[in-house]
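Let me begin by presenting the structure, written as structure tokens, before commenting on it.
The complex appears here minus one protein chain, its other protein chains still in place.
And then chain A:
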Amino acid sequence: MEQVRADGFDEFAAARWSALLHVARLLTGGDRQRAEDLVQEALVKLWFAWPKVAEQAPEAYVRTVLVRLAARSARRRWWGERPVDQLPDRADPGDMSSAVAERSRLEAALALLSPKQRAAVVLRYYEDLPESQVAQALGCPVGTARSHASRGVARLRQILSDAVRPVG
């Protein structure tokens, strides 16, 4: 029984590891180490809930756990995450490929959002979830989730346009 559980869990973790890590990286604003920690913690929580959620929706469960862990970890003081007016680092196209530069620019812009706005934007535009599921993952009403997403997009629009201007 335990072996069956471990096999199914390992299969799920191996299949979804990369996608979960990317979501976690977007949720943490590009912090890869923190993203790995979040994915591991979410998968550990999933292990204990695996008998209940394995046949239903383990993906949704681990996504919700991931979003809440990301929001909680962002509130911790020692992460030192604070919104700032200027981007902390900019992609330098000279020594990086364009894909890496784009990713860095996006992650740096996401890092400037509040944790709720960031999670709403990632779930809405990367995971392509409907607003109801975004609200469920955030643990807030649909209107609040919609507000987080629209404000986050507006902020990203401003940040990315400001970031592109000097480069261009």
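To be clear about the criterion, a residue touches a chain if its C-beta (ideal position, glycine included) is under 8 Å from a C-beta of that chain, and two chains touch if they have at least 3 such contacts; residues count from 1.
Keep this in mind: contacts and distances are computed from a predicted model.
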* Complex member absent from the view - protein name from UniProt, among "Cytoskeletal protein RodZ", "Na(+)-translocating NADH-quinone reductase subunit D", "ABC transporter ATP-binding protein" or "Cytochrome bc1 complex Rieske iron-sulfur subunit" -> "Cytoskeletal protein RodZ"
* Structure fact -> Contact with the hidden chain, among A:Lys52, A:Arg75 or A:Arg157, goes to A:Arg157
* Structure fact -> Given A:Leu43, A:Ala70, A:Ala119 or A:Ala145, the residue that touches the chain left out of view is A:Leu43
* **Those residues of chain A which, in the complete complex, touch the missing chain** => 10, 13-14, 17-19, 21-22, 26, 40-41, 43-44, 47-48, 99, 102-103, 106, 121-122, 125-126, 128, 153, 156-157
